[in-house]
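Below: the structure, in structure tokens.
Every protein chain of the complex appears in place save one, which is left out.
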Amino acid sequence: MTYKAKFRVWRGEGGEGRLEDFTVEVNEGEVVLDIIHRLQATQAPDLAVRWNCKAGKCGSCSVEINGKPRLGCMTRMSTFAEDEVITVTPMRTFPVIKDLVTDVSFNYEKALQIPSFTPPKDVKPGEYRMKQIDVERSQEFRKCIECFMCNNVCHVIRDHDENKPKFAGPRFLMRIAELDMHPYDVADRKDLAQEEHGLGYCNITKCCTEVCPEHIKITDNALIPMKERVVDRKYDPLVWLGSKIFKRSSSKTG
Amino acid sequence: MSQTTTDSPVRRQRAQLKVRTLRTDRWWLAPALTFVALASFIVYGFWAIFDSSYFVEPYVAPFSSPCLATSCPEGARFLGFAPFGDWFTLPPGILILGLPAGFRLTCYYYRKSYYRSFWLSPPACAVSEPHKKYSGETRFPLIIQNIHRYFFYGAIVIGAVLSYDAVIAFRNHEGEWGHMGLGTLILVVNAVLIVLYTLSCHSCRHITAGRLNHFSRHPLRYKAWTWVSKLNAKHQQLAWVSMFSVMIADLYVRLVAKGVITDLQFF
């Protein structure tokens, strides 16, 4: 089952670089990350790749394989033909540190801008009572392993770097949805999603959902429901009129 | 969080790959097919709207239903109404065209499909789009997409009308009940698909219970939500099959009306 595969790997520091060709041994059952590790151990000891759990649970080894964002540890070599050239490049939306490692601090900066979980002041730890059906939606979003491939693939920032300050990306718009749907969260997040974090930039072309290794339905279950919640607030003329007349406070429904 | 506090020796930039994509699969196929399918629907729609053979007892072509002008033949008028008088001389389909067209135009699924296939924004995942600037749905005109919900309410009415049309199709040419032809079957299937497509809409899902944070306090709405959610997972498929079914149903009625084909009577 062992064969020699042809790999093309991006090498270089700080974005400058080139695709370097390698011929490398592949054994049965291996994944792309195994092959990168074999390159490190045998041909290129300083080849940089970020990885950690190697079981698809930590979201560290996000790269692009033949142009598609993938986790290196979850891409089985058996999905490629033996004579296929496999091109491995760093995530395209983020600056490169070296080789396959990118600077993903954009994501951490965005995380810091999303107001945290805000429970009512009078509920003490141990007193929370939530039904399973009420937490399930947010639980789906909390499966996120922060591989940042959704933010990487999203054309809003992938193709338009200038949108980065205005757009939090699917990962963090989903975080807003997660908190907005939390049974105990009392903060108002609708205006924030639209005005500060660029929900309106999303044109629901669903690439985030396509690349999600956790198979979270980001678009259908987080982004579109959040857009609808924003519509409730901002674009529903009846609600708008009501709020003008009664100066309604921005309490949550339900 | 910071990954470093000092600047790296090299400039921070993305990988300087000068190609639009490194994808090796046929990524262009899906948007190309979508383009062809949507374009043919639009072309057909234009033709159908201006085509005057939209009625043959007991069938009304879906593109022209409800027929609301006095120019409509007696039997084609919705519940016998004709709120628009003689002054309206254009094809009556134009009167109601906006509702289903608007519903589909602002539909979350169709938006994805035409942003990808018509506007190439993006044509496929991880393939660069050709535009220099991008503001998405943040400003006019695309901000209007947010009114999808109102088209949904309208689409419910259209769904009801098409169901009504399917029911009255259980008559024969003389208006006697208890008969059925191939046209009836086609209209019934179409009405079911249109209604399912309408109910599977994301706005519908939101309205049933998606906007709530405590499902457990609203068991009936939650039940409706789970049902709509199941449909919603098939929204894309329903969007396509209902689009084709409405086209087929419409064409069938017109061809019968023109006498090109004869309706197959079952009983």
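So that you can tell them apart, the chains are marked A and B in the order they are listed, and the count of residues begins at 1 in each.
In this section, a residue touches a chain if its C-beta (ideal position, glycine included) is under 8 Å from a C-beta of that chain, and two chains touch if they have at least 3 such contacts.
Going forward, contacts and distances are computed from a predicted model.
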Protein name, per the UniProt record, of whichever chain is missing from view ("Succinate dehydrogenase / fumarate reductase flavoprotein subunit", "Spermidine/putrescine import ATP-binding protein PotA", "Xylose transport system permease protein XylH" or "RNA polymerase sigma factor"): "Succinate dehydrogenase / fumarate reductase flavoprotein subunit"
Touching residues (missing chain, whole complex) on chain A: 13, 27-31, 34, 40-41, 45-60, 74, 76, 78, 97-99, 101, 103-104, 108, 111-112, 115-117, 119, 123-126, 128-132, 135, 138-139, 142-146, 179, 182, 215
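Definition applied: only the chains that are shown with their structure count from here on.
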Centroid distance [mean C-alpha coordinates] between chain B and chain A, Å: 30
Chain B contact footprint on chain A (complex, rising order): 10, 12-17, 64, 66-69, 84, 87, 89-90, 92-97, 103-105, 108-109, 112, 131, 133-134, 153, 155-156, 158-161, 163, 180-183, 185, 198, 200-207, 210-211, 220, 224-225, 227-232, 234-236, 252-254
Chain A contact footprint on chain B (complex, rising order): 1-3, 8-17, 21-25, 108, 111-112, 115-116, 121-122, 125-129, 131, 133-139, 142-143, 146-149, 202-203, 205-206, 210-218, 222, 232-233, 235
